[in-house]
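Here the structure comes first, spelled out in structure tokens, and everything after it is commentary.
With one protein chain withheld, the remaining protein chains of the complex are depicted in position.
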């Protein structure tokens, strides 16, 4: 599989805008009210860290940002970061976030959730948010499993995967969110991996600066319920497209790379 | 836009199976209990005619077929054909049809609906039916409008289209179901036009014979509420890929052609 | 002087252009200060089928479509056949004799045939018969031609002189033909001097939203609620209301919640099926404590049901919507004007109490039309956004701000995202005063109980602000008719009829505020009644059962209708007679006409 970043209609915000002199903050300033209760080793720690880092580097302040999630282990993120937050219903984060963004364009709206939340029950909002191209940054902590409900297949689980709901192996083909998002009209699509923090921070910053909808699908291993797709599994397989000399604006290339996984 | 047909994992049924000698039927035998109450000139008449013709040519009998629809003008089709039928809730036809097919593999399940029913409210079932690849034939009467509710935008309405819900023009990008279906993992994807009956009959037959999920998106003009996409509009624009010498198994080519519209 | 009361029925197939003559007549009536009620019986079909528009006008407020027709204008044979039998002595039937043949008419019914071929020999199309009939009916009503000429001129202005001339000519032909061949009515159309407005229920709901300062409206089309979306889409721009059509109703309610959380007054509308899909979202709004208003325009159910027919069948759905107990307000406006007034009232309540509000309308109200005194359409209504921090710029320093601070009222000030110093998280999971989840690591039954009670305490505060219902009519009535929502007008009229025609004195209790319910006041009022009859437009007596659940009140009888058509006054009159006579405890009228 591949870590990628593709931006059509490249309209990044001029860094300037953000630059109005404002207190220099550190990641500590974004520490939430409580510590994450994720399992030790959960990939989501890496996404949280990268998000905080990105916010610091973009010189955003806690009250300017709102993180909006659905329900899932990953969706608990808003409780672990010092910013405005909404912990909405399972699968509904994108719809709520769209409403919030349309109602207040000044908000930096960051949607944080899981593969089940976003691609299973939330699939229809996902499909239509892609084409609506509202200014949202969507961070999917993709662990190819339902973590919070203790381990069932998700839409990104590979065929044959054995889980509590598929003890004899999943019979369904997984979706690949990257080509799907491209075909659906997304204007910024990236894939990250919690094992590559620098790259992850970069694509999150890119997504937040991108004017329009940005999908960032992050391989974020579930150490408790998904032993097929472990940290090591990804480490062994991920490539960085930029390093592979990929031109982020070439649609075909993007489609090819999208299928590398 | 283009009329196309793409079949990966080409596992068409041997005509043989259907050939066990059985009464020769005509389209009259598929006439429903009541006549369609569609507006005179509605494209859906063409889809109904092509479907009946396809069933006749495949030598299927009314009791072997079940048409399953949601709600909409197009979704009224099951009432107009002599076959088993279900007129389910708006947007839910694919889910119901999947259940019926899984419960009785012998049934030829044909799902008939509209662009709003299938791609708007039914979008999530669409997305997941694509990858599930259950043996269904999905006929979408795509008129780029909500007909039954007297004219609002649908997900396939072109940007800028003026409707009762968008009197100043739609601000949203339409979805293109063809590339979406391909990226979503569909194994048979075709586009038809009610103005080209022979081709339409062929792709419907192909879809029914295809083992797995077949999406057939048919341009079926709404003469009452969509004057932007009229019969003439399509006539002037549709090309036949087969005539253009398109190789139905070339993925890239398919993706290109998919975007021809 | 005797009350002037005239009902005109225009019937035909979908696509025959019944709306136009209806609108023109309506405009002529209200411009003369006459009151009006219009009900259009139609079907979920674009062409064909049968549509029947009942236009009733009077010099006094018109409460319902009434029981009788004075004028019938059948635009095709089908409509003639369905309705001629209902026409009584003194009435007139206007029709195109080229295509339509009358059947047997009752004595004293004036048949007024006219030939389109003769009167408009060289005009093509079916619509011309409507214009001729228009001219003729105005003549029968003793109205001068001018008002019709003015309206036609206005109407076809964009189409140019020629079209105007043609239509005015045709109308005049009808007018003069009637003068020469038909007997005018013994009265002529009054003119009260003042001018009235003319409103559809959905339009009133949308305008009520505008008056309430709604800034975000989204919906997924669903009959019979779509009129609200159409009005908002057309007028949103100049009113500064963002309007969006969403992929489905789940998206709708959640998008509205997002907008509301960001500080907008947000509203959406749907019908029963869409409401079912929204029910989880409504509970989440109550849990996060975000104010949002949802309109459910009821239609005949269950499931897809009869999309173009009316019913009061969603009461239990709306009361039960969503898992668990949560605070919310449910209100059923009683008239089209009340639709307009209810929306701002409800927004002030949901903003104050930070909970969802649901308006229960129905097809009768939402797609019905009625005259309204323009002075009643007040857009400068009081607005109370409740305790909101950051609505107008930054708030005071928010040291130690707690979103869900426990208190007596159950209302904790809410801060809008973007406000410095008030950073917090709202959650659909159970949480503590700080918004920290107590569903996982910090599970705590005592905190759970306290915060749950805080939310539910709002219901007492809400009830204390709601206007209690009152008995309308004589204290010494033999029977009290109880209704809710849209049936107010027809019940009032039935009560008049009972007095006039049957010598039965009935009074009336109409319930508007359903949740919370005035469960002290209502039984107190009804304890004065000799008999109680509940009138509602559904099968199972949803309101009767709800009223009983809150008050133990058991009615002496029930009048129910669930065939898709609204009550006509005589249906209720017959029901009350049957019940008082003891021949029935539950009376279900039969709808005479096949519309």
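As written, the chain order gives the labels A, B and C, with residue 1 at the start of each chain.
In this text, a contact is a pair of C-beta atoms (placed from the backbone, for glycine too) under 8 Å apart; a residue touches a chain by one contact, two chains touch by 3 or more.
Fair warning: this is a prediction, and the values are worked out from it, not measured in the lab.
Interface note for the absent chain: among C:280, C:351 or C:574, the touching residue is C:280.
The residue from B:53, B:74 or B:98 that touches the chain not shown here is B:98. Touching the chain that is not shown, out of B:6, B:39, B:54 or B:83: B:83 (per the contact rule at the top).
Contact with the chain not shown here comes from a single listed residue; of C:313, C:357, C:418 or C:575, that residue is C:313. Residues 33-34, 37, 61-64, 66, 68, 71, 76, 78-79, 82-89, 92, 95-104, 106-107, 124-125, 127-128 are the ones on chain B that touch the missing chain. Remark: the residues of chain C touching the chain excluded from display are 43-45, 48-50, 250, 271-273, 275-277, 279-280, 283-284, 286-288, 298, 300-309, 311, 313-314, 316-326, 427-430, 438-441, 443-446, 448-449, 452-453, 456, 538-540, 542, 545-546, 548-550, 552, 554, 562-565, 588, 590-591, 594-595.
Counting the whole complex, the residues of chain A in touch with the unshown chain are 37-40, 71, 73, 87, 89-91, 120-121, 123, 146-150, 152-153, 155, 164-168, 224.
FYI, only the chains that are shown with their structure count from here on.
When every pair of chains is scored by its C-beta contact pairs, the maximum goes to A-C. Note: centroid distance chain B to chain C, computed from Cα atoms, is 37 Å. Each chain gets one centre point, the mean of its Cα atoms, and the points for chain A and chain B are 34 Å apart.
A straight line joining the Cα centres of chain A and chain C is 45 Å long.
Counting only residues that touch two or more partner chains, chain B has 120-121, 123, 155.
Across the assembly, chain C contributes 247-248 as residues in contact with two or more other chains.
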